[in-house]
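Shown here: the complex without one of its protein chains, the others still in place.
Going by the order they are written in, the chains are A, B and C; count residues from 1 in each one.
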Amino acid sequence: MSGNSIGTILRLTTFGESHGIAIGGILDGVPPKMPISKKEIQKELNKRRPGSSKYTSERKEKDLIEIFSGVFHGYTTGTSIGLIIKNQDHKPQDYFDLKNVYRPNHADFSYFKKYGIRDYRGGGRASARETAIRVAAGAIAKKYLRKKYNLKITGFLKQIGNIKCANIDLKQVAKNKLFCPDYNCLPLIINFIKNLKKTGDSIGAKIGIFIENVPIGLGEPVFDKLDAELAHSLMSINAVKGVEIGDGFKCVTQYGSTSYDEITSQGFKKNHSGGILGGISTGQNILISLAIKPTSSINIPVKTINTYGDHTTICTRGRHDPCIGIRAIPVAEAMVALTLMDHDLRNKAQCK
Amino acid sequence: MSGNSIGTILRLTTFGESHGIAIGGILDGVPPKMPISKKEIQKELNKRRPGSSKYTSERKEKDLIEIFSGVFHGYTTGTSIGLIIKNQDHKPQDYFDLKNVYRPNHADFSYFKKYGIRDYRGGGRASARETAIRVAAGAIAKKYLRKKYNLKITGFLKQIGNIKCANIDLKQVAKNKLFCPDYNCLPLIINFIKNLKKTGDSIGAKIGIFIENVPIGLGEPVFDKLDAELAHSLMSINAVKGVEIGDGFKCVTQYGSTSYDEITSQGFKKNHSGGILGGISTGQNILISLAIKPTSSINIPVKTINTYGDHTTICTRGRHDPCIGIRAIPVAEAMVALTLMDHDLRNKAQCK
Amino acid sequence: MSGNSIGTILRLTTFGESHGIAIGGILDGVPPKMPISKKEIQKELNKRRPGSSKYTSERKEKDLIEIFSGVFHGYTTGTSIGLIIKNQDHKPQDYFDLKNVYRPNHADFSYFKKYGIRDYRGGGRASARETAIRVAAGAIAKKYLRKKYNLKITGFLKQIGNIKCANIDLKQVAKNKLFCPDYNCLPLIINFIKNLKKTGDSIGAKIGIFIENVPIGLGEPVFDKLDAELAHSLMSINAVKGVEIGDGFKCVTQYGSTSYDEITSQGFKKNHSGGILGGISTGQNILISLAIKPTSSINIPVKTINTYGDHTTICTRGRHDPCIGIRAIPVAEAMVALTLMDHDLRNKAQCK
Partner (left out) sequence: MSGNSIGTILRLTTFGESHGIAIGGILDGVPPKMPISKKEIQKELNKRRPGSSKYTSERKEKDLIEIFSGVFHGYTTGTSIGLIIKNQDHKPQDYFDLKNVYRPNHADFSYFKKYGIRDYRGGGRASARETAIRVAAGAIAKKYLRKKYNLKITGFLKQIGNIKCANIDLKQVAKNKLFCPDYNCLPLIINFIKNLKKTGDSIGAKIGIFIENVPIGLGEPVFDKLDAELAHSLMSINAVKGVEIGDGFKCVTQYGSTSYDEITSQGFKKNHSGGILGGISTGQNILISLAIKPTSSINIPVKTINTYGDHTTICTRGRHDPCIGIRAIPVAEAMVALTLMDHDLRNKAQCK
């Protein structure tokens, strides 16, 4: 395996490059007789789609999902689901000048050194374009979890540069295209991004993920703990540089006597642990934070070398996201959904 | 699979409970003709062993490794390596009063709810005791990486409570039993832990991992990125609540124009990315940080419920670590070694 | 996982139904910088393609391969290869009368009982149509093995009904569309099939597979023995009911003293074992036989029940193969190629 699959019972395998013919995936292990429509999947894809707002990439991709197999008369059949998205606004020629340059903080250097060959068109396989298929597959997992448990996964912008969302109101998240939970912060962030676009620069972000109505018992002991597998699936998203469960790095200064989650006959009193103990969900909300690095493509010249070892500068004139942390949010939700559904099936196999 | 295996080509599968007869593991996929001795493995185990210093648990375990198979006349044969450590200081009766209580922040509650049965003796399978086998297997992986690349993995204490190690000198780490890299900080930390033991309380910690002489090209695209798999293997260690690669959460406030790693003909100028780009190692040092929560067992009464739902308090009189972050360091090194060796073999399979 | 993947390092995952939009697959783990063209893949597909001779199904499918990813400027990039074949001659309406009937010896009954839903159009996922993608992926594996070892896999018709090929001349195989190795037998077989088509009946067959220039050392001890994995991949082909390695069932009456393969300084004197000892290839030719059951679809009424439990008869008027054993030959070759290439990469990972 060279790494294009994830999951144990529910397993997603993907293919496709940024400027190839299409990207696609196979989702295997979905239970039969689940109603699935293209519309439901498209709705999730539209959240991630570039060109959907002024604050993200202006590449025009409709990201139209096609279901090639595994769904019959609107219902899953239990066989593998083939998902395809054709690339529309692929302009390989835009990238010809990248052919011999290693863009800093991109995968150009490491891919070329590993494989000795590189699809230089927009990052090829290393492009975040592949995450569209994660969102498509995640839409199916989300529906499964919602129907079975009323489980809800909400990703949101917690911080962008130095602007922190102070008042987290998850109801706000769906009301704006930045997934911002803080009504008062929103204009500040919009203004900040506008100015950033003018300068051509990019910025990092912190994403929060809030998961409600989680069943007790998801996760496996030792190596496949739920938090370990969530860390895996989330860290596999482009630009993610850190993952926290529950209190995360706040734990460093905490004492055992004050930071524990008291159990009462009415349930847990606090949630320092973020809803997972011993790698297994407790039934509390699961709380996750992600660190997202600034978009590597910026419209400012940066120093690097070409493939011959000569010094040069590169400036991405293209259509990049000033803050990739925004469009990463639906991708993070999708990865969480896939991981939770996989663990729900694993739990069902052994324990129910 | 219920989660007791990790790795793709190099694969560790483990068994064993805290107060059972023995813990053990099978390490499959090690190349043949590699010299391996019990002594080398024992050396690593001694770093993690309880009872080795005043600053950690006083449970007396010699953690003597036995190699049951896969090594012939001092050399690996390429077949599966059976590793066994018999439990010596197991006192199941010490834990009889835990039979019907869910210790807060322990796995008692989630295990019982998942499985409907629970080995309550010292946490059973959820105990950090299982990590001894990780260290034993990791010793073999460490040796492989050292021989092949002179690769070196150094885990160290970065922060404990509010005491931060300011002057990181990795040469200091092996000179003290706290894995402290800061000569000046060491007495402060020792004093802090002494006082903590008197109160019976516990504290969180931040661990750093510094990996030198990493070959270029480890890691696979998309889902099995090197950072994703490191996050998985590290987050699977008991008490880890956060993982950062490179700048980690510092990225949140960084700009693309100032935080990029310039490539020159002499190599990279900086290392914000922590040695991994696009999920593949760049040949730079790999930099990781971990958040460790305070030990859940403390010698102070904490509120909880029993299995009948009645309110009660529990106070661990036993022999716990005031800061589990210390003994977690050799475990973290082992997990890094296993993940890197697995990826070296995966890279060799496809790319070399 | 619900079973749509095969292989460990080289891994094929497929999707698609007989009368859906397309069938497809993702081949992951192919080394980079290998030249691959659609033409090479198409050549293999044409061997399996229906409608290519009077002796097989008359369904008209061009089986045109499209490569959606993983190949750049004619070379593999080391990333996942997306393979798609659009269905052309799909006539779902032809199958409407099968909606409520369980065709005997088909998967209709077991699929419906397992999943509670069934894509009844031509067998849906259970149709042998999915094997086209196996052949496409196998073409890549065949090329890899041929370039590296000059390894050659020849599948051939050993027996059909009571007609046994007595003089096996592998050079004949490519010269006729029945993969018949016996020049004298060929007219008998052609005549037999012509008569069979008139009656609407079908017949079983025995396939031989002869593999030359196999490197020593492929296969893993214990559970992933080369013969075990070959048996798995071959038995996964529709209609295969038996697998033999080397002497196979002839062993039953053999004595140890007379049936052993003497080793000399010039190599092995005989090959009862079929080129595999202890699950590992010896460097001799690998010899395999397969039993293929008669095509289940026949143009003769057969008794069965419908989904309501009522007795009925069904007669497949369609375009079936009188002997599915013929078109199964290129599929068997493909599965052997995929399994051998996977084991070559596994061997390289650990032992070279």
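Here are some notes:
The criterion applied here is as follows: a contact is a pair of C-beta atoms (placed from the backbone, for glycine too) under 8 Å apart; a residue touches a chain by one contact, two chains touch by 3 or more.
Given the structure is predicted, the values throughout are model-derived calculations rather than measurements.
Of the chains on view, those touched by the hidden chain across the whole complex are A, B, C.
Here one chain is not drawn; of A:3, A:16, A:32 or A:181, the residue touching it is A:32.
If you put the hidden chain back, the residue from C:44, C:182, C:244 or C:344 that touches it is C:244. Of the listed residues B:2, B:100 or B:213, the one in contact with the hidden chain in the full complex is B:2. Listed for subunit C, the residues touching the missing chain in the whole complex are 1-6, 8, 12, 14, 102, 104-107, 109-111, 113-116, 125-126, 130, 159-162, 199, 201-206, 216-217, 219-225, 227-236, 238, 241-257, 259-265, 272-274, 276-283, 289, 291-298, 300, 302-305, 309-311, 346-347, 350-351.
Taking the complete complex into account, residues 1-5, 8-9, 11, 13-17, 20-24, 26, 28-29, 32-33, 66, 68-70, 72, 75-82, 84, 114-119, 124-125 of subunit B touch the chain not shown.
Within the complete assembly, residues 8-9, 29-32, 78-80, 221-222, 345-346, 348-352 of subunit A touch the chain that is not shown.
By definition in this document, only the chains that are shown with their structure count from here on.
When subunit A is fitted to subunit B on its Cα atoms, the angle of the rotation, on a 0 to 180 scale and to the nearest 5, is 180 degrees.
At the interface between subunit A and subunit C, two copies of one sequence, more than half of the residue numbers in use are shared by both copies. Taking the CA centroid of subunit C as reference, the farthest chain centroid is that of B. A comparison of C-alpha centroids places A closest to the centre of the full protein. Centre-to-centre, using mean CA coordinates, subunit B is 46 Å away from subunit C. Remark: subunit A and subunit B have CA centroids separated by 27 Å (rounded to whole angstrom). For the pair subunit A and subunit C, the distance between mean C-alpha positions equals 39 Å.
Among the residues of subunit C, those in touch with two or more other chains are 9, 29, 32, 78-80.
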